[in-house]
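Removed: one protein chain of the complex. Kept in place: all other protein chains.
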Amino acid sequence: MNSNNMIKKLGRRLRLGVVGGGPGSFIGGVHRGAALMNEQYDIVAAVLSSNAERSIQAAIDLGIPRGYGSAAEMIHSETNRKDGIDVIAIMTPNSEHFSVACLAIKSGLHVICEKPLTNTLAEAEELERLVAKEKVHFCAAYGYSGYPMVRQAKAMVEAGDIGEIRMIQCDYVQGHLAELGESEKDGSNWHMNSAVAGDDLIVADIGTHCYHLCQFVTQMLPASLSAETCVLTPGRTATDYTSIQLRYDNGARGAFWITQCAAGAEHGLYLRVFGSNGGLEWHQEQPNQLLHRQLGKPARLLTKGGPELYPIANRASKISIGHPEGYREGFATLYSEFAEAIIADITEEDNQNDVFVYPKIAEGVDGVRFINTALESNKKDGLWTSLN
Amino acid sequence: MNSNNMIKKLGRRLRLGVVGGGPGSFIGGVHRGAALMNEQYDIVAAVLSSNAERSIQAAIDLGIPRGYGSAAEMIHSETNRKDGIDVIAIMTPNSEHFSVACLAIKSGLHVICEKPLTNTLAEAEELERLVAKEKVHFCAAYGYSGYPMVRQAKAMVEAGDIGEIRMIQCDYVQGHLAELGESEKDGSNWHMNSAVAGDDLIVADIGTHCYHLCQFVTQMLPASLSAETCVLTPGRTATDYTSIQLRYDNGARGAFWITQCAAGAEHGLYLRVFGSNGGLEWHQEQPNQLLHRQLGKPARLLTKGGPELYPIANRASKISIGHPEGYREGFATLYSEFAEAIIADITEEDNQNDVFVYPKIAEGVDGVRFINTALESNKKDGLWTSLN
Amino acid sequence: MNSNNMIKKLGRRLRLGVVGGGPGSFIGGVHRGAALMNEQYDIVAAVLSSNAERSIQAAIDLGIPRGYGSAAEMIHSETNRKDGIDVIAIMTPNSEHFSVACLAIKSGLHVICEKPLTNTLAEAEELERLVAKEKVHFCAAYGYSGYPMVRQAKAMVEAGDIGEIRMIQCDYVQGHLAELGESEKDGSNWHMNSAVAGDDLIVADIGTHCYHLCQFVTQMLPASLSAETCVLTPGRTATDYTSIQLRYDNGARGAFWITQCAAGAEHGLYLRVFGSNGGLEWHQEQPNQLLHRQLGKPARLLTKGGPELYPIANRASKISIGHPEGYREGFATLYSEFAEAIIADITEEDNQNDVFVYPKIAEGVDGVRFINTALESNKKDGLWTSLN
Partner (left out) sequence: MNSNNMIKKLGRRLRLGVVGGGPGSFIGGVHRGAALMNEQYDIVAAVLSSNAERSIQAAIDLGIPRGYGSAAEMIHSETNRKDGIDVIAIMTPNSEHFSVACLAIKSGLHVICEKPLTNTLAEAEELERLVAKEKVHFCAAYGYSGYPMVRQAKAMVEAGDIGEIRMIQCDYVQGHLAELGESEKDGSNWHMNSAVAGDDLIVADIGTHCYHLCQFVTQMLPASLSAETCVLTPGRTATDYTSIQLRYDNGARGAFWITQCAAGAEHGLYLRVFGSNGGLEWHQEQPNQLLHRQLGKPARLLTKGGPELYPIANRASKISIGHPEGYREGFATLYSEFAEAIIADITEEDNQNDVFVYPKIAEGVDGVRFINTALESNKKDGLWTSLN
């Protein structure tokens, strides 16, 4: 559970500035609530619109102390204040991630950035170089990796509880694009616009979540993949279906079944990992349970806050057994772990950064490489294509 | 979803002071996170221990601006500041609810108070009179009533979607007291101490949740009840099992099966309501689903954020379909609705307070009356006893 | 799995005659299919209507070799044939169970009889005496006790896997009587007619199943009970709701919540048993799973045909893991165990009858005693009433 010992050590909360996620955004409230709910951050600065006036008004309306007209202005002003922000959270449209992150990193700010990291691999790699050079902390906001039971799965795989990995299956079967929406028809939804969102909707938007989730849990990256990505909904231009097969160096196989046009489906993120001794099954819609199948023994039903969890799972759970935690709490775990890593640095703790678990910039780069490789394989009608 | 229009109207967030929930408390973090996560409150003052020094240090450690040595001191100081608190949240041991709440109400503060409201019915009724006299807002913190799908259930019953109510069944099958705990043996757990927690653990601690949940959803109060409450765990003095039967004026029947000593169980709050045309089933452990059984038609699986919900359910949901919300979000809904009711008053909105749904003080009084009546019936070996 | 070694020993299948369950009956096909599907019985004789002509025609239509005009005629003829029946199965209206069973037992036939055994306790006890005297085998057809995972639960309780029993909860929430049916209004449904079905519908019809299931699994009988049984559906005379509390000699508590008028519900038989070390949960609608909760350890999900089951569960399962078995297979287990017990006698096996598990006549008598006691308690507004 949350002891907040790090805040005690620092003597204050971290100060956060947000860029993006203004009125009408889903992800804006998720990030801000995630940052606030564990009492480790105060949100003191914000850019909430590409229109300066609307941005400043939105900050007032949300009760955020300092609204700015642009990310550049915010970064400049805040880094020149004594009580300026420590951390910046970027949740703009994908095409702007790179420029805002570059500026922030160069200004010495720690960064939390939405996925996909950037629209090109070159940009992603450039960010990775900058982070290394400037020695800032960087979190790629793959929110599903914050769930306690996803972390339990990761720890179990690492401990060898299911043996050597043989098979990974990740479904992501959403329904919200089963019909053409108004914002899609009139072009106002940037997610459906490849100039902003990147070349391929489905792989970048949710395929990357599958890829990261598998990577996070198994600590394995595939050697090659075969992908088909296509449009199933008449009248749409952005892709809404992809099926991707994966081969791992140890002979294991993976498969993704991903769509956003499954009529009537909800969120549908479902992970199954099987090894030589057992398997793990996790549904995002029931995130507080993890089914542990065992070779020759009955399945165990592990639950958040319950018995026999690894420390990484218990660290991520803020309330007691049987009280469900949801998506926002999972997201909040990323913010918490990130805060503790930063404070450990500030307070010159012995280097125990390894205990703070959040997706690092390398994982963001891996995600962009995955998108590129999937699109390349698809162009060649599913040819098996190396990820290296 | 959360528009926070009320904050916009007021031009600032509400200022909250908390009493109780210090280091080691489960409910403290729940309340504070619930208040913070929707960006409607700043927590600016706190009393976090009955020891003044520890209280003040705890506030510093949590990053709360103003720590106080006692509730009286906090109320006095804050009501004399221009930027003092608007609202007080009370999560002390049960026996102190009454005195703190009295002082706060008399000082014109709005109050959120944990259940059970008080340890005696006389105190509860006195608080009710004070609230009416001082015209403050008062929220009895029955957290389960904040879940979107519980609110959907309430709206469906009210709309007649399941016809006339015939049967209500509420299970609450917890497992955390299946063994005598250390804090129980050494007396440090005030929940197990009747001098502090009231005469009967199980009815007061979780029975009241069942009672309120049924009342909240059906808007019906039973006419009489038959109760057995007893100790099943050897060596325990506080009760850990109760079975209560209810009769309603319209002929409907209710039954509660409540325990905290079901070995291996988790939270186990499970509500079933059947009417002449259908039924509703809700599990707190999977709170984002509501099963709607229909006479002569297949069951519908209603989901948080999904289609065909009533406005009250959608108001309570902050994130989109398929992204689970948990216990803390449910709790946050109480804080949100309470904030909006208060701001509507402050900003002299037309009286639309009816749209803000949170448990009022009368529901807190009902809960204490229920406890008293159940204990009375139990003393008479389950004699049917009137609740009036 | 089914080895059918007993048939091999006997050199032929057992010969079965059925009384009742003619055209339009639900339970007739269940019994006959249950008898046939494991290849241990041939059904060679039948009485399928109280009208002799219709009975004989129905046997022809079903392809049963010998149809009779009455039970008496069948018993007389068959016991005078060399290839006559060994076993009689009685599934007539309740009020006829006694007379048919008496005649059969006196004629030396083994008997399978539907529940409730009889409409009066005196008749039930008379049957028990006759069975003892005539040394025939008698099976009370409590079908739910045939499910593999119910048998697993029984074996686990017996082995002490959940410790000392503390709580038993059995729900039986059916929906098929949520409205007055045509056959109820016109009187053609004998189940709703107390002259035929006994004084109380709900307790006799399905309450006895709860009672037996708890008895079968825990091997405990309650010392006393408190019951309410009433009519919730306007216009009905037969009871359709009962809530019964139980006290056991060791201090354990039990509770039944039973109805047939839960609009939109299906079958709803749900058993929960908690002991000092764990608990068991079983739903008839998903009968191939048994949830084993453990104190301080994660729950285990036991499955029919799966690992770590007791022999009694594996004996009752005819097909491999993951292939679901249903209600008729559970019923068939009673027939199988009964067949093997009879053949063991016939073939003069060493007395290993203990290994054959089916509800004996004493359990039928217990069921009638339970009905009587519940009705007596109900008349006294729920007074705790001894079962001895």
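Every chain is named by a letter (A, B and C) in the order it is written, and numbering of its residues begins at 1.
Basically, a residue touches a chain if its C-beta (ideal position, glycine included) is under 8 Å from a C-beta of that chain, and two chains touch if they have at least 3 such contacts.
Quick caveat, the model's predicted, so the values are computed rather than measured.
Asks: Of C:Asn38, C:Gln169 or C:Ser226, which one is in contact with the hidden chain?
Replies: The missing chain is touched by C:Asn38.
Asks: Just one of A:Pro23, A:Gly69, A:Pro93 or A:Gly163 touches the chain that is missing; which is it?
Replies: Of all options in A:Pro23, A:Gly69, A:Pro93 or A:Gly163, contact with the hidden chain holds for A:Gly163.
Asks: If I consider the whole complex, including the chain that's not displayed, which of C:Ser55, C:Ser107, C:Gln152 or C:Gln174 touches that chain?
Replies: Looking across C:Ser55, C:Ser107, C:Gln152 or C:Gln174, the contact with the absent chain belongs to C:Gln174.
Asks: If the hidden chain were put back, which of A:Glu73, A:Glu179, A:Asp249 or A:Glu308 would touch it?
Replies: Counting the whole complex, the residue in contact with the absent chain is A:Glu179.
Asks: So that we can see where the missing chain sits, which residues of subunit C does it touch?
Replies: 1-2, 4, 7-8, 11-13, 26, 29-30, 32-33, 36-40, 42, 60-63, 174, 176, 266-268, 284-288, 303, 306, 318-329
Asks: Would you write out the residues of subunit A that touch the absent chain, in ascending order?
Replies: Touching the missing chain: residues 162-163, 166-167, 169, 171, 173, 175, 178-179, 226, 228, 230, 232-233, 241, 243, 245, 251-253, 255, 257, 259, 261-265, 272, 274-279, 292-297, 299, 381-382, 384.
Asks: What residues on subunit B make contact with the chain left out of this view?
Replies: 291-292, 296-303, 306-308
Convention: only the chains that are shown with their structure count from here on.
Asks: List the centre-to-centre spacing of subunit B and subunit C in whole Å, with centres computed as mean CA coordinates.
Replies: Spacing between the chain centres: roughly 44 Å.
Asks: Using CA atom averages as chain centres, what separation in Å is found between subunit A and subunit B?
Replies: Comparing mean C-alpha positions, subunit B is 33 Å from subunit A.
Asks: Between subunit A and subunit C, what distance separates the C-alpha centroids? Give it in angstrom.
Replies: Subunit A and subunit C have C-alpha centres separated by 55 Å.
Asks: Residues touching two or more other chains, restricted to subunit C: which are they?
Replies: 292, 296-297, 299
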